[in-house]
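Moving on to chain A:
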Amino acid sequence: MGLLSILIFLPLVATLLILAIPSSAKATYKYIALCFTLLQFGISLYLYGNFDAKLGGIEQMDAYQYVEQLAWIRMDLGTVGKLEIDYFIGIDGISLPLIVLSTLVMLMSVGASWNIDKSPKGYFALLMILNMAVMGVFSALDFFLFYVFYEVMLLPLYFLIGIWGGARREYAAIKFFIYTLLGSVLMLLVIVGLYFSVINPATGAHTFNMLHMMNPANYVDGSFFAHITNYHEVFGIPARLIGFIVLFFAFAIKVPIVPLHTWLPDAHVEAPTPVSIILAGVLLKVGGYGIIRVCYSIFPDIAANTNWWLALIGVISIVYGALNALAQKDLKRMIAYSSVSHMGFVLLGIASLTAEGLAGAMFQMVSHGFLSAALFFLVGVLYDRVHDRYIYNFRGLASLMPKYTAYVAIAFFASLGLPGFSAFIGEAFVIIGAFNAESMSTGIPRWMAVGGSIGILLSAAYFLWTLQRMFFGQTRLQGGQAWQEALTDLNTREQVVLFPTVALALLLGIMPSLVFGNLNASVIQLIDLIKPYL
Partner candidate 1 sequence: MISLTHFLVVSACIFCIGLYAVLAKRNTIMILVGIELMINAAILNFVAFGKYDKINYGGQVFALFAIVLAAASVAVGLALILNVYRHFKTINPQDIHELKD
Partner candidate 2 sequence: MLLPISPIIASILVMLFPLVASVLQAMLGKKAISGNMALIAILGSTIISLFGVFLPVWNSTSLQQKWEWFTIGDHTLHVGILVNNLTALMQLVVCVIALPVHIYSRAYMKGDSGIHRYWMYLSLFCFAMLGLTVSLNLLQLYIFWELVGFASYLLIGFWFTKETAAQANKKAFLINRIGDLGFLIGIALVYAHCGTLDLATLFNQTGFFKDIDIGLISSIDKNATWVTFAGLAFFLGAMAKSAQFPLHVWLPDAMEGPTSVSSLIHAATMVAAGVFLLCTVFPLFNETVLLIIVIIGTLTALSGALFALGQYDIKKVLAFSTISQLGFMMVGVGIGAWDAAMFHLTTHAFFKCLLFLCAGALIHEMTHWKAKAQLDFDPKDLRHMGGLRRFMPKTFICMVIASLSLAGFPSTSGYLSKDSIVITAYEWASHLGGAYVLIPILLIIISILTAFYIGRLILKVFFGSFKYRSHIKTIKFHEAPKAMLIPMVFLAAASLFPLFGLSLADYHSSWIMQTLDANTIYPTQAQAHLFIPALLTGGAILGWLVGWSWYVKKKYPLSENNRLVHFANKQGYLNEFNESIFVKGTLELSRILYIFDQYMVDGITKFFSWFVRGLSAAVYWFDKYIVDGLVNSFAQATYYIGHLVRHVQNGQLQGYLGFALTIVILGILYLIIT
């Protein structure tokens, strides 16, 4: 039982504990959750501390760290061949930052769900299961295992949104579920296809091992996804291309890209604050992570040929999301759409296929992770007070809740890419990478970079406009005197949750090397993997 497994399965223990404790002692649940998430956070920090930044990872088996590999499922399917599924986990520079991020966000969300009183038992149990699944997804290196965790994420979310959510929660929950499942069932087919195309050089059996899938040498000639001499076509489209598209589709739903994003605003708006935090903070990252870890690493040849389109989608998402955010009158919805816009940068950066772009995209994921979490938390603060999020119902909050305003302002400026905060580094390097793409001749035209930078301008527009509409001017509230009293300033718990994120945003903004240092080797590795096909 390695450290990584402990990290993954601790929440399961927490779940069992919570389920074991009778509902009479419901107060203890949140403390249990808190303890375990804290423990996880500690472990992840330990992993971070002892991580060897020189090792690349991606497709080199030996460059992964904290690796655990056990034979899990061995089945003889006769002529179909042997089914070989491993419990195979490990992390490299791509997954490490995201794992640390997830543990942090989980901690935040537990903090945010402090005064959940509607059947806390189920709530925290589900939260912990979700926690486990997330950790699993980020560290799984066996495709089957990955898929299992990937799907297990959905169920708790469905119930968390559906039971603890807002007015239209049923619609939002099922919509979210359907979208993601649609993506993943098709992914399953591709997984099966890959399974048949790849053999484990050691045992000669077909395998679900992702790292084997990344190595062209392991592909059976003439198999469905064979690298060279592949004549398979589906409806006239080459097999490998279709495989890439399907996988990309599956992850793009999570990212989400326009036009597959419509689940996101609904899910965010209806979800309770802690769940929105997790959604924005972690789940969207699963999409980006999947694209890097699966689409790009397993189909580097296709990645090299399609990146123009991916970049285009990225730019569209950036601008489209930003414009939508500008149009919103519901604060939470606005932030949801801003996530679409910000994740567009991730896609653009990944597609740029330059070291700057990829590193920028990873950085953007991390920074957006906790910044959006902070934003949703802040919305939650307001919503807890007066159960309203309609922007025009608030005016001049600044003079009413100065501390809150300060945090909101910092969070807003941080996420609109004010230098000195983390988001700036991410976005700037995505843009720089996109510009660089032309000199690296990865086929991303510069106008896309310019288009992306327009997104930065728009993000400034909607954040500042919101700031002006809600916080500045003379205090004038929809709810009148009642709200006047209800809108107390931040309490200690809320500040305890918020402060670290803001501090982290600043820290990473000033010392990006904290993240870049660890993922740089992997990024270069990935570039080297894709370069031959450019």
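For anyone wondering why these and not others, all candidates are chains of the complex that A comes from, given by their letters.
Operating definition for what follows: a residue touches a chain if its C-beta (ideal position, glycine included) is under 8 Å from a C-beta of that chain, and two chains touch if they have at least 3 such contacts; residues count from 1.
In this text the structure is predicted, and so the values were computed from the model without any measurement.
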**Which of 1 or 2 touches chain A - same complex, any copy** = 2
**Request:** Using the touch rule from the top, collect the residues of chain A that touch candidate 2 in their complex.
**Result:** 175, 178, 258-259, 262, 320, 323-328, 354-356, 359-360, 396, 398-399, 413, 418-420, 424, 428-429, 431-432, 434-436, 438-439, 449-450, 453-454, 456-458, 460-461, 464-465, 467-468, 471-474, 511-513, 516-517, 520, 523-524, 527
